[in-house]
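See structure below.
Only a single protein chain was left out; the remaining protein chains are all shown in position.
And now, subunit A:
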Amino acid sequence: MNKKRITSILVYTILIGYAVITFIPFLWAVLSSFKPLSEIVSGITFIPENFTLGNYTEVFSREPLFFRWMLNSVIITACMVALNIVFNSMAGYALARIRFAGRKFWFFLILAVLMIPFQVTLIPSYLILKTFGWLNTYQGLIIPGMVNATFIFMMRQFFLNFPKELEEAAQMDGLSRFGTFFRIVMPLAKPALAAQAVFIFMSSWNDFMRPLIIMSDKDMFTLTLGLNTFKGQYISYWNLIMAASTLMTLPSLLIYAFFNRFFIKGVTFTGGK
């Protein structure tokens, strides 16, 4: 019994210790965003002594483009999520359900794509986008990323276990493949779609390298790029940088708070479930 107690004390110590280590940087960032610059430069106060919301308004007044960057990120991410959900599900459904010629080939091609590090395609994709005249455009970021091999694979696994009877009944009623898919199958696939949506949102909202290469006009920057530029301009104004960082992280945290269980589902899927 005593041994068991020691084990459980040890376990709690590890977990609480690590939780503190995880949480402190976030707390520190948010607290710093409420401090005036004088408090930032004068040394360490953990809790703000002169609490202020001024940093948040100052971010927008000092950097007029900040709102534009937010808008860019919202537009790009919304399109990415919508297109990915529809297209990945369509492909996953076809690979799981439709017996078309060449199905095996396309399945293996998608598995192979999963193995290719994306840096190899980076330079050629840049040149292709340049040829299309898509550099510095929304579509230059959206179109190349509108399908995702990981989630095609996930949706295939999902549809393999999907009850066939419903679709058969729908087809008996004269619904076409497309009709069946969008009216019967998709509404029932909501949990899988939500897991997908949450992950596409995160990867698009947080993406740094692709926007860095594709967007060179400051107007077209996403928030990640904007934040990096902002840091370059206001390097010692950590109160402002932390306020801007908090603004950028807020949407992710809200989505995470509401869709927590879908996150775990998505991660465990990528973990091979």
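Criterion: a residue touches a chain if its C-beta (ideal position, glycine included) is under 8 Å from a C-beta of that chain, and two chains touch if they have at least 3 such contacts; residues count from 1.
Criterion: contacts and distances are computed from a predicted model.
Participant: So one subunit is absent here. Using its UniProt record, which name fits best from "Carbohydrate ABC transporter membrane protein 1, CUT1 family", "NitT/TauT family transport system ATP-binding protein", "Acyl-CoA synthetase FdrA" or "L-serine deaminase"?
Facilitator: Answer from the record: the omitted chain is "Carbohydrate ABC transporter membrane protein 1, CUT1 family".
Participant: Of the listed residues A:Y56, A:Y138, A:F162 or A:Y256, which contacts the missing chain in the full complex?
Facilitator: A:Y256
Participant: For the chain that's not shown, point to the residue among A:L53, A:L71, A:L166 or A:M209 touching it.
Facilitator: Considering the complete complex, A:M209 is the one touching the chain left out.
Participant: Pick out the residues on subunit A that sit against the missing chain.
Facilitator: Against the missing chain, subunit A presents residues 3, 7-8, 11-12, 14-15, 18-19, 21-26, 28-29, 32, 43-44, 83, 86-88, 90-91, 93-95, 98-103, 106, 109-110, 113, 115-128, 130-131, 143-144, 146-147, 149, 152, 170-171, 173-179, 181-184, 202, 205-206, 208-209, 212-213, 224, 227-228, 231-232, 238, 241-242, 245, 248-249, 252-253, 256, 260, 263-264, 267-268, 270-273.
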